[in-house]
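In this view, the complex is presented without one of its protein chains, the others remaining in place.
Note that the chains are named A and B in the order they appear, and that numbering of residues resets to 1 at the start of each chain.
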Amino acid sequence: MGFLDIDQATKSYGAVKVLHETDISVEEGEFLVLVGPSGCGKSTLLNMIAGLEEVTTGDISIKGRSMNNVKPAERNIAMVFQSYALYPNMTVKGNISFGMEMQGVAKEERERKIAEVADLLQIGQLLDRKPGQLSGGQRQRVAMGRALTREPDVFLFDEPLSNLDAKLRVDMRTEIKKLHQKLGTTIVYVTHDQIEALTLSTRIAVMFGGYVQQLGTPKEIYDNPANMFVAGFMGSPSMNLFPARIVKADGVTAAEITLGNGGTATIPFDRPALTAHEGREIILGIRPEAITDRDGADRNSNAVHVVDAPVEITEPAGSDTFVVTQMGGKDVTARFRADVDVKAGDSFPFAFNMQKAVAFDPKTEDRIA
Amino acid sequence: MSETATARRSGSVDRFRDALPKLVLSPTIAIVAIFVYGFIFFTLYLSFTDSRILPSFGWVGWQNYTNLFRIRAWDTAVTNLIIFGGLYITICCLLGLLLAILLDQKIRAEGFIRTIYLYPMALSFIVTGVAWKWFLDPGIGLEAVVQGWGFESFTFNWIKDGDMAIYTIVIAAVWQTSGFVMAMFLAGLRGIDGEMLKAAQIDGASTFALYRRIVIPQLRPAFMSAFVVLAHMAIKSYDLVIALTNGGPGTATEVPATFMYSYTFTRNQMGIGAASAVIMMMTIAAIIVPYLWSELREKK
Partner (left out) sequence: MTTATKSGVNMGRMVLYAALVLFCIYYLLPLYVMVVNSLKPLSEITAGGMMSLPGDWTLAPWATAWSTAQIGVDATGLKPYFVNSLVMVVPAVALSTILGALNGYVLTKWEFKGATLIFGLILFGCFIPFQMVLIPMARMLGLVGLAGSVWGLVFVHLVYGIGFSTLYFRNYYAAFPTELVRAAQIDGAGFFTIFWRILLPSSGPIAVVCIIWQFTNIWNDFLFGASFSDFDSQPMTVALNNLVQSSTGVKEYNVHFAGAIMAALPTLLVYIVAGRYFVRGLMAGSVKG
């Protein structure tokens, strides 16, 4: 049994089931990120953990105690909202102290904790201001400060960075991560931003359509996506997914790919699981960084195969150049080093690191190899 | 599901806490249930009874309604309401729209002018009635003043003229409400996307075409709201008629609201009075219910 247990929890509004049977067990000190597109059920699940929405069936427990009939205030949780939800009529100090006041914490104790948190988050000089006078980043800190004073068992974050501009978002991301490392609290964090999910979490639950599609460490999710949804959603630019045909070439299992110029290429793709699919079509998944120019290929890989293919477009991005070609009728993006001299219209050698490639069943969209 | 001891102990407190919001709302629900809907049904019921000076519960079926439509004064009241309502709504909308467009031309002192156009709305209809009653009185008002300026043949005695008196009510009512309609249209105009107007100007639309083809069609919601508000005010209008003409001369400016009051409380024909109230109610409901329905649905 974990620290926070979600056990067969579901949520329905009338006949509409927005969250299907979900099992997640979170260990103490873990940083779990719930990620997915809007409407996937991630915020609903977070609200259920907070007690702001009731569990339709199943159970959510913290430290082994069922939370189903426990009011939000009595769950010993803290929550940071997307809009920060700072009380506009109170000063920063009033905002931080309000929760403690409600819990009946004595005044001196409140003052002590406010000072402590203000120090930790460097918001000491803001304590007498109203939320309306703060910048986005400052509000974010105050919201976290308010949550911190509760010394909660579980910290809940509901898209806390989505109202910040890009630069600030990156800074605050780092700060949240530092805070987690320093305090070691258990965190459940909702976001639709897959980069946030990958950078912050110790584990990720990718959600879609009310189901948890995959639960795993960032590396597992990134390298071995359970299905095509996860493969396409996580990572930027996203994983190339295109049809290929499994054949036997020179005694080795290989993928046969149609190129943009009408020709075909055959790349060895030697996985035991694929022999059963010989002669059939699969969806080949490979991330842009696993398709490179010849010299940029991973020297530690023993499965780099070069294919000559026509270049459609090049997109220089400073540190790298993204090169687009056609395979199996889809645009496929490769990540070349910036100084490679490549132009649209050229036929150019692309190095495929097939160690990093995965294969999906085109019907079920689940990973087969 | 493991039910802990603490959860069970606080059960009754929890139930109270869960019911609290509904408990807070319940006085209002009770008030509305009794004093709006209960009373509506009471009056509806009375309209089918032989009530005269006091409520009485002898069932007479549709008799009050058939009698009502035979009474000349009711006929006058309905005709007057149609004339008054039609002119009142039309003129208020046209004048309100005109004023709104005039004020939308980046006018200096716009706020000040708006304040002047809108202040009648803060007055009681009784005050409006008194002011216009004497201003339109041929003995001392406009007619006497203009004659005093040397235009001996000038006459303006509508308020004393049975055929024209209803129009004086239109004049006073338009004066009171048109500024409000202007404010509604002005809010509508300000809600129109400025970039779209720029685009239309670049397309070569003249100011006139801009308003006729692009702006006014987008004021449809404002027109709807104005119509609903004005129509229900017209049907309910009672104070202004009482203060301005008191239904006269004779019964020339009788409207359903004054008819209902006099039949119920001074002529002791409560059954007929109730029937006339029911008809007013139905007319308003026919306008308001679809409007509220659409407004509240959109929100969902």
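Note that a contact is a pair of C-beta atoms (placed from the backbone, for glycine too) under 8 Å apart; a residue touches a chain by one contact, two chains touch by 3 or more.
The model shown is predicted, which means the values in this text are computed figures rather than measured ones.
Of the candidate positions B:48, B:88, B:132 or B:156, contact with the hidden chain is made by B:132. Considering the full assembly, B:115 is the residue among B:79, B:115, B:155 or B:201 that touches the omitted chain. Residue-wise, the contact with the chain that is not shown comes from A:78, picked out of A:4, A:24, A:40 or A:78. Listed by residue number, the positions of chain B touching the unshown chain are 17, 20-22, 24-25, 27-29, 31-32, 35-40, 42-43, 46, 55, 99, 102-103, 105, 107, 113, 115-135, 139-142, 144-145, 147-148, 175, 179-180, 183-184, 187, 221, 225-226, 228-229, 232, 235-236, 238-239, 242-243, 246, 256-257, 260-261, 264-265, 270, 273-274, 276-278, 280-281, 284-285, 288-289, 292-293, 295-296, 298-300.
Contacts to the hidden chain, counted on chain A, fall at residues 50-52, 71-74, 77-79, 81-83, 85-90, 98-99, 102-103, 146.
We adopt the following convention: only the chains that are shown with their structure count from here on.
A straight line joining the Cα centres of chain A and chain B is 57 Å long.
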